[in-house]
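Here's the structure, in C-alpha cells; my notes come after.
Here the complex is missing a single protein chain, while all its other protein chains stay put.
Letters A and B name the chains as they come in the text, with residue numbers starting at 1 for each one.
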Amino acid sequence: MKLLIVIVQNKDANKLQNAFAKNDVQQTKLSTTGGFLKSGNTTFMIGIEDERVSDVLNIIKKVSSKREQYMTPPVNLDGGVSDSSYPVKIEVGGATVMEMPMDNFYRF
Amino acid sequence: MKLLIVIVQNKDANKLQNAFAKNDVQQTKLSTTGGFLKSGNTTFMIGIEDERVSDVLNIIKKVSSKREQYMTPPVNLDGGVSDSSYPVKIEVGGATVMEMPMDNFYRF
Partner (left out) sequence: MKLLIVIVQNKDANKLQNAFAKNDVQQTKLSTTGGFLKSGNTTFMIGIEDERVSDVLNIIKKVSSKREQYMTPPVNLDGGVSDSSYPVKIEVGGATVMEMPMDNFYRF
C-alpha cells in the first residue's frame, strides 16, 4: 500500500473527487490553505494498493494538470480605451502528488 | 516511530479522543470531509513509538469498530400504518488506519 497526498487547485477539486469516486478510489479530503499552489487549494489523502498508483496518477493528470486558459479581464470602469478588454492567456490547474510508503493498512 | 493516520466517523471522534488522552496517546485532529467512510468523518494524526502501535490499534478497535445498532426511523407524517415505525438495524462506526514509517521525530 501507498499513501498519496494530492494537492490541487480548489477549482479542480470537485471534478477530481468525482473522478476518484467513479474509479472507486477512496479518498479523504483535508481542509487546507495556501502554499504549494498559488490560489486556494484542496488536499486529498488516498490509501491505495501499489499496483493502482499509476491509475490514480493518470486520473490526477487528466483532470488537474497545469494548462492555459483565456480569461477576459474585468472591464475598466472609467470608460477609457484599454487593452485589458481583450482576453488574456492565464495558467490554471496543476497538481502536486507525494507518494509515501505504507507499512500497514487496517479496517476495523 | 510510526505515523498513524486514523479516520473514524464523527460520532465516534470525541469518545476516541478521550480514550487517546486517558492512555497518553498524543494526537492532532484534522478537519476532513467525506471519503473513506460514508458519513462525516474525523482524521487523527498520531506519532507513536513502534512498541505502542498495537496498544493504539486496540483502543481504536474498542471505541470505533463497525457495529450494528437499532434505530427508529422518523415517523411517517401522513398518519398511515407503516412498517417504518419499527426499529431497523443499521451499521455504524468503522475505522481506517494507515501506518507509515517515520525517519525522525523532533521536539523543539
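Keep in mind that, in the parts below, a contact is a pair of C-beta atoms (placed from the backbone, for glycine too) under 8 Å apart; a residue touches a chain by one contact, two chains touch by 3 or more.
Since this is a predicted model, take the numbers as computed values, not measurements.
J.: Taking the entire complex into account, which one of A:Val25, A:Ile46 or A:Ala95 touches the absent chain?
T.: Answer from the full complex: A:Ala95 touches the omitted chain.
J.: Which residue numbers on chain A touch the omitted chain?
T.: 2, 5, 7, 30-36, 41, 43, 57, 60-61, 64-66, 94-101
J.: Could you pull out which residues of chain B are in touch with the chain that's been left out?
T.: Against the left-out chain, chain B lists 1, 3, 17, 26-31, 44-45, 47, 100-108.
FYI, only the chains that are shown with their structure count from here on.
J.: Provide the C-alpha centroid distance between chain A and chain B, rounded to the nearest whole angstrom.
T.: One centre to the other, that is 27 Å.
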